[in-house]
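Removed: one protein chain of the complex. Kept in place: all other protein chains.
Just so it is clear, A, B and C label the chains in written order, and each chain counts residues from 1 on its own.
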């Protein structure tokens, strides 16, 4: 019957609110290993950006060095991208955001790039609450250099070779919360719905978003003894709540029960809904958030969800109080003071 | 009557358990500003080392760059010292400790040296639990470069010029606890007794000791509006408990009431005693420690005391399981394998 | 008053027969303790002479320490306009007991010592001219508040010196009022102190030295400013929009001054800034932010010193290879490592030229004067954007932190040149573009900025191998072609960078080549060579790397060219050896100074004559 379909009208391709199709958010063909968690995350980013209807040209992508840091090449070809140096992407993204605060900055990096060589810049990015979405594709190892332990590897987890990690892991989430990030959560590359939802909320947020996404390295860290494997995550992922997100531009008003669901209205009017799965939890309470994270870490569970969100704190860019137009393209008339100004300067020195 | 004293016998100079006098622990004349908190800390270090009876030749001093980092020149001239580069002292101290684990390593640094440029190495030093005493002389500013804000400056605190700090401070103590340091506390250069006691306990500890010592910069950060001034500290210091310390080598058994005082027996047999001043507090509980620190920070109090102590955790050096003699001075007979060994290597490659 | 009598007539006699008066040609050294507030007194003394119309320069020799260590401030007054450091001190104002003895011992016979009475320096040598002043007595009288006296005390020597040198006191008063313009009370107090010194001198000091300051008109309309402030202004007028920094001596004041200027002149009526200045957590972050900002289209810069340059090595290679404009000010201090952080040097030239692993070469500019700090700021940004590469402005502590006299800076007439940037409209015409294609034959490709509203605008910037379109490539030919093109940019730049300054008849067989602050010693040394040794020289001052034709020609036209610089290894001479025709390299001779004090003319003259075998 395939033959008979020829004269039925071709359905118009599906588009988002700004009339773009999903393909407009796609990137180049991945060169990462088949099954690498990073590829799944790229897919989620594409979907989230598409559904939020961001214009690709209004997005800047950043990364450091690593398999994870390659992934910006695999989504959103129509966005400018900067694959910088190892561990120092935060400063590059910060600079670009200073130059053009009106664009959306998305940084994608790895656990090695972030917590090993990058620990210093990570600390200060969080502290500044720069309006940047910072996604860690966390596989507990250095994939691109063939699987050595990174600083997020858990105590006692093993390499394929059997070598045991005897250093404690750094919890990027509780760090980020204490340091000043205003939207902090953890997810799993295999948890399609949760990650997808959290990414959309991240896009709606103003300030630093820090998402630690466990993303198994199938080639070097997906074995027995790894705590960053698909198996391990399926067994130990512990969602703090069920997240759902209603963007500002959507009319539909989904019903929800305030008794069991907590709603956070974001500064652009979108709403993030967290359906309780456990005891009272207030994601706007820093102290509780860190406490809960440390607890679940002791219990050996991998807590996921939005741990902390602060919609009130001003971002670093807000505090700088710069002009509305991007600094990048201000005309000479705005950036070169007048003759009188120079005369005044000279006079003071006479 | 001064004239009559001439023929009274000269009293033997006071010495410590290894027969050294305090002067044997002294350093060069300070070149820091009169009244600088750092000078007081140098004095406390001299006293603590003297009282603990450490042989100066068995101590290595390390620092980065800054006024604080100059201070190793002002105590213990008989100890080797390494004034390295800005923000990277932890790696230098780590290397030296690997080379000779049998010496005591003492690092003295500043808040800028540690939390600004040094954040990365700080994180990893804590994580390794290297047997190093790491003292931050914390004045909330860059003294040596004339008083710019550092990353420990509190939100809203001001420079002399009136400029307001709009970034949140980094709490080095709660960071250190989470990252893996096993002896973490805060004190104040003006709190002679507490600092002195904590330093002695620090010397008895095996593993990373992280002491954040608020140390006012009289020249650039001791004014109204500073939260690191003598005035502010006198008003806001909030001791968590009263610390006392009984070294292993001391016979005297001071009475104490277990109901009001908690005793921690350290791995060398010394005992650290914490007299409660407030609700139950267990310094061996990481989670509680961080919780308490975050709380008091919200309250705007400067909590001091020993926040966390873990006498069980092995240090990084323990885990390396290296030979008992210092690696530094192993003879060729120990460090060059035999002819047979080389023959075996070659055979495998044939 | 008795104090003045203690100088025995004999010893005065010993100074030899009456010396002719010396007018408007002397160097005054004030020895104090840092943190004692002598800064303002010294500035007042400097300005007073300046206001007398006499060319001056002021150099502060301070320790790497905040308070309590010895500091020397040298003021040179020169009717001939020589402003390099002068080796010999004519008048020593000794306020620091700790160093007084040594300070006096270092003087040449016949020098003048103005000292704090209790120091009793007149006992040290008998071949000097001494004046003693009982500062504590005097200050007590003018300053009731005991705790202020330490500061005020210094203003007294200004009054004394002014009187001895016959500086018109109205100029002192004017200078004090300018210095304390915003602090009325301080002004009154200091004025009283100066007056007290002045009056004391009138009443008690018999002029026995030959030094005088007499009115002339060589400073009319001139300004006094330090190089860092000049650079700050230059960058502001060059349209800089993003500044990042990490404090380090001697560069901190560049950005700190810039903050003040930008707040005043770059904030709109709506209170919103046309700039962002960020204190980074270290130099890696500072330069990383500069690179990110420049990539996104901002005119961005940072300022640092040697240790910062070293930390920027990896990022500099990224900017070089990804081809991103970035302006980096290196206010050079003495290295290696921490070295002497408060001393001057030209020691970063070679390592900066080849900063970062792999094959890299970087454009450098070498300002010699405060006015060049101002003008080269725009040159640096224009070149960086024209060639899409990092540009280093190699200033130094002497230029950056000391006081220099200058003509007022001219308003920049040259419009800001943002280089090859494709707009949406351009893309609509072209349809597509290849970021790294050499379209114009100058090696420079066209770039687009993030946010350009065109589906073909985006490109992928990466520090890894890439082809013309910026796509990932490991192809040998892609890599080779790209590297050759980047090299071509450097060659093209030769005809765009500031050309050297050439002085002299061009007839001499002997050339001198220098750059940066060494310039001022050369100016004076050439006159010494001519006057004292009848040796005429030609002089070329290098303003930039890569070198322009003129540099090659100059060396070719001279039998010998002496390359004078302030480092150990002859770093500029090395760059020349790698650049000029190899047949010419035998003509180069190096004269190097590395002690950290600004190079002086006498040393250059002596060394050059020695090398000339005369």
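Convention: a contact is a pair of C-beta atoms (placed from the backbone, for glycine too) under 8 Å apart; a residue touches a chain by one contact, two chains touch by 3 or more.
Quantities reported herein were computed from a predicted structural model and do not represent experimental measurements.
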| message | I'd like the shown chains that the missing chain touches, ordered by label. | response | A, B, C
| note | Which of B:67, B:96 or B:115 touches the missing chain? It is B:96
| note | Cross-chain touch to the chain not pictured, restricted to C:176, C:311 or C:591, is C:311
| Given A:33, A:313 or A:349, the one touching the chain that is not displayed | A:33
| field | Which residue of A:37, A:87 or A:185 touches the chain not shown here | value | A:87
| On chain C, residues whose C-beta touches the chain left out of the figure | 63-64, 305-307, 309-311, 313-314, 317-318, 320-322, 334-343, 345, 347-348, 350-352, 354-361, 462-465, 474, 476-477, 479-480, 483-484, 487, 567-569, 571, 574, 577-578, 582-583, 585-586, 588, 594-597
| query | Can you list where chain B touches the absent chain? | reply | 24, 55-58, 60, 62, 65, 72-73, 77-85, 88, 90-100, 102-103, 120-121, 123-124, 320-324, 326-330, 332, 334-337, 339, 341-342, 345-346, 349-350
| task | Name every residue on chain A in touch with the hidden partner chain. | result | 31-34, 65, 67, 85-87, 116-117, 119, 142-146, 148-149, 151, 219
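To be clear about the criterion, only the chains that are shown with their structure count from here on.
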| Taking each chain's centre as the mean position of its Cα atoms, how many Å separate chain A from chain C? | 45
| message | Taking the mean of the CA coordinates per chain, how far is chain B from chain C in Å? | response | 40
| query | Hey, what residues on chain A touch two or more of the other chains? | reply | 120-121, 123-124
| query | Hey, what residues on chain C touch two or more of the other chains? | reply | 281-282
